[in-house]
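Just one protein chain is left out here, and the rest sit where they should.
Chain naming follows the written order as A and B, and within any one chain the residues start at number 1.
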Amino acid sequence: MNSMYVQGNSFLHQLDPRTKILFVFSIILFVFLFYDPMFQFLVTVSLLPIVFLSGLTTPYLKTVKFMFLLVFLIITVHGLYNPMGDVTKVTWQLTENLSFKHDALIYGAVMSFRILSIGTATLLFVMSTHPSDLANALVKWKVPHAVAFMILSTFQLIPIIGREAKVIMEAQQARCLDVKANMIQRVKHLIPLFAPLFITSFMRVHQMSQVLECRGFSSTGPKTSLREMTIGFRDYAFLTAIALFALAAITLRAVVGGTLLPITDFVLMSALIGIWIVCSIYFFDFLWKSVRKKVV
Amino acid sequence: MENKAIKVENLTFRYPDAESDTLKNISFELDYGEVLGIIGPNGAGKTTLAMALKGLIPHTVDGEIQGKIIVDGKDVLKHDISEQVLNSGLVFQDPEGQLSQMSVEEEVAFGLGNIGVPRAEMVKRIEKALQTVGLAGFEKRSPLALSGGQQQRLAIASVMAMEPSIMMMDEPTTMLDPVGKNEVFKVLKSLKEKGMTGVIIEHEIERLTMYCDKILVLHEGESILFGTPKEIFSDLMLLKKFKLRGPQVTEVAYEVFNDKEQIPVVLDEAVQSFSKELKA
């Protein structure tokens, strides 16, 4: 199975995975320091040039889709129904008893942009880092060698066991196992499907544990890796920039507090409508594609 | 006595709760530079013997073990497997089940990394190993995208790169299609030419005779025959008694020649013997 890694040679790709992990954590720190939709929005937007410069625009736009459904629901549902704060401060009266409330919209907007910025940072990391490099970085951080192996070998094992499941399923169907029977019957089918799958998996596990023994997995002493990882000038520059931002953000938080600027209705409305617009673009794109598929 | 590659003395093994011994009082010796072929019907204990030689028995499999196994000067029963990776390496039967990494080069690098081979050396060894098994140029491919024969050659390369003194292989071609079998046999032949010391369990007797110096015949856990291919296969009557057959050329020649010395075990020999016979 493939991770979301996209091959490339950009600045981001060349950074050490450890630098990128620190980057993701610092973004998480930033968005939780403040309770201000403007700030969260700025963090999200400031990540977009990195997406573009790393040549990840197309895969990013594809994977970020499901986050927009989440964000759309959060800001809309919370804005309309969350009874938090001052319920009488209304931002947008829709009908007589349906309105977007000011405080609830702040919550919805903050949540939405938090999710978008953390999501974007995570995607940047995953899309620019080969899983083997991630494993290597973990080992450098004293995560046991065995844990790194577990993560990596899972990527190989999922397609193997998936293929076995398919073979078993076809074999059982050939023996009159009806996948379209009623619900209770289908639940009962789970055992003849899972039993052989579990047994072959266990056999595989036994052999793999012996292979690991033969390949010196339990050797004590230092381990080495084919993948070279060096923290270079680039990493230091990037880390320094992050550290400066973090310092500034923490100072700002201490001096000004969680909200930087007064949150106006205009800001909230822009956030709400903005998210709706992006969502509808995705929605129409989806519609257009499914219509085209039917026509062709 | 000191410089034997493998020395097995009175090896007996029984799986837990088993009714009888799986290996019964087996003894043999192998010199460096020699390749030993182990043959025998299914259930004769071939895989169990390979596992014992590698130390998987008793270190990962429970059971009662008696006797002595010395591989490359090390007492297998007393040393943990991780201390024996430089003495012997084992290639398993199932090609795919041995692979765990995301690319061909990382698969070979995996074992090397575990024993702490420095990166520069690693790169050299990977190149050499992949060259030997004919997988140069496949470095970045996913092991899952390879054919069975390629996967098994990759497994051989992964073991070989660790440079064990002795290579062991447990039916390396059984699960392969004919093309895959040929690929692996070609590699084995070239390894033999390079002076490998090895143990190979195999069903294909014709192939075994091409690169084995010694043959061990197992039957119900007992070592019934041990010797050079010529010694073993010319005694077809005895083989038949244990429901085994000899190489095809031997079987044919057996009917033709009376002189035991003349009976060939490989094709080239057969051609010579027959042409000599025809001239006479």
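The working rule: contacts are C-beta pairs under 8 Å (C-beta built on N, C-alpha and C of every residue); 3 or more make two chains touch, one makes a residue touch a chain.
As a working rule, contacts and distances are computed from a predicted model.
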| item | value |
| --- | --- |
| Name under which UniProt lists the unshown chain, selected from "STAS domain-containing protein", "Energy-coupling factor transport system substrate-specific component", "Inner-membrane translocator" or "CoB--CoM heterodisulfide reductase iron-sulfur subunit A 1" | "Energy-coupling factor transport system substrate-specific component" |
| Among A:Ile27, A:Leu123 or A:Leu272, residue touching the chain not depicted | A:Leu123 |
| Residue among B:Thr22, B:Thr47, B:Ser82 or B:Thr209 that touches the chain left out of view | B:Ser82 |
| Residues of chain A (touch criterion as defined above) contacting the omitted chain | 1-4, 63, 66-67, 69-70, 73-74, 76-78, 80-83, 107-108, 111, 115, 119, 122-123, 126, 131, 134, 146-147, 149-151, 153-155, 157-158, 160-162, 165, 169, 179, 183, 186-187, 189-191, 193-195, 197-199, 201-206, 208-210, 212-213, 217-218 |
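Operating definition for what follows: only the chains that are shown with their structure count from here on.
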| item | value |
| --- | --- |
| Contact set on chain B toward chain A in their complex | 51, 54, 56, 59-60, 80-82, 85, 89-90, 92, 94, 96-103, 105-106, 109-119, 122-123, 126, 143-144, 158-159, 162 |
| Chain A residues within the chain B interface of the complex | 130-132, 149, 152-153, 155-157, 159-160, 204, 207-211, 213-228 |
